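Before any comments, here is the structure.
With one protein chain removed, the remaining protein chains of the complex are shown where they sit.
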Amino acid sequence: MDGAQRIPILKVGRVLLVPIQVDMDDQTVIGLQERILAELERTRARGVLLDISLLEMVDSFIGRMLSDIAAMARIMDARTVVVGMQPAVAITLVELGLELRGVETVLNVDEGIKLLRAEFDGGNEEDEAMRAEGLNLFGESVHRA
Amino acid sequence: MPNKGVAQPEQTRRVVDLLATRRDEILNLWIKERLESGEFRDELISKKELRQQSQQIVDMLAQAIKESAGADYDDAAFDELRALLNLISHTRAVKGYTARENATYVLSLRSIVRPMLLEEHAGNIEAFLDELAYFAELVDRLALTMVENFIRSREEIIHQQRADMMELSTPVIKVWDKILTLPIIGTLDSRRAQLMMEALLQRIVESGSTVAILDITGVRTMDTLVANHLIKTVTAARLMGARCILTGVSPAIAQTMVQLGIDLSQITTRAQMSDGIRLALELVGRTVVPLSLVAHLRNGAASGNKQPEIIAATNNAENKQ
Partner (left out) sequence: MESLSIALEQEYDIVAARGEVRRLARALGFGSVDQSRLATVASELARNVVKYAGRGRLIAQPVTDAGGRKGLRLVFEDSGPGIKDLAAAMRDGFSTGGGLGKGLPGSKRLVHEFQIESAPDRGTRVSVVRWL
């Protein structure tokens, strides 16, 4: 079985939630990147939450995937947020010389949802349709005080 | 300890009899000598304690000489005595004795036993010299054990104190929901900087804090190494999804950093800790306002007005960043 198939890509409203919970070999990394981009195109999602809180190691290969997904998603008008990098992983990445510039990061999924909730400026048909129904990016109804 | 001392096997040393038969006399003289030496400090050890220790040393020494049958100090027969000396010198290290006091304490035993040996060997100068040489050598080795172990114990204590200080010197404090501060005080070496970084990042995760204020008001000198650690901390925190604010940069340190060519352009800095706290609050969507304004807003709300002013003020502050 293709290793990449084991990592789920969950669609929540117009956001893709990707919990990475296994130590990925290089093929899995490449496969995951391709699947996320395909899902972005298929679902026209506006955001990607990459949850790496269970990853105990991020080397330059995985680091590059994170940067590449963010850059490619941006071209497809979607915003990528890396969620929950562990302190040990962050220190190692900095020493390795990877700062993941251009990649947005948040502490946990809650913060990620908060960040993407704010992101709803309209501008295309789907957005406007959801807005007309009073929904945000996650498909939640928006209560205005 | 391997049994190396086989130079004079089966030799009975006269000093053993001496240590046994004239034990009390030796002890009295030894303790008297200590009390009069000017080195005795009754705040460190009681007379009773000194007497107990000294008596144990004399008894074990006699026992060991007898069992070793004249072998030297490396013989296994001296293991118990060595252990006792280690214990005594360790206790003394904790209490704050000096290395000199440790050495002279044991060495003074030699000058007490010497005239007694001479009496015992009256008329046989050769036997006296042989016995004295043996005993003097032994006492020297005892003193060496005391000093060596004393220094080792002191080093352990210093090491422990340093570790304690490091722990004390990395207080990560939560000032508000989602806001941490790390006041850095004193001299930063690489190890301490490393520990601080790890402690801060760990607390960020545990507390779910999105902003951390690093205050260096108490840092006297800054070098490239320390600056690099700060930059590393800020970058690692960003990778985790938290933002750092550096506060308390003194003019002298600002000058040094620029002269060293340290690039802090990626780091948000504020002159004072209070400015840092204000910015941190804004970053988590809060602000501090005078109570009078709160009262005014309450009244306004009561009369049907909404509160757009204060929301706009917060947003503006955030946008400036």
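Each chain gets a letter, A and B, in the order it is written, and its residues are counted from 1.
Going forward, contacts are C-beta pairs under 8 Å (C-beta built on N, C-alpha and C of every residue); 3 or more make two chains touch, one makes a residue touch a chain.
Only a predicted model underlies this, so the values are computations on that prediction, with no experimental measurement involved.
Although one chain is hidden here, its contacts on chain A can still be listed: residues 23-27, 56-61, 63-64, 86-89, 91-92, 95-98.
The rule is simple: only the chains that are shown with their structure count from here on.
Between the Cα centres of chain A and chain B there is a gap of 47 Å. Every residue of chain A that touches chain B in the complex is listed here, in rising order: 82-87, 89-91, 93-95, 99-100, 105-108, 110-111.
For chain B in complex with chain A, the touching residues are 197-198, 201-202, 204-205, 208-210, 232, 235-242.
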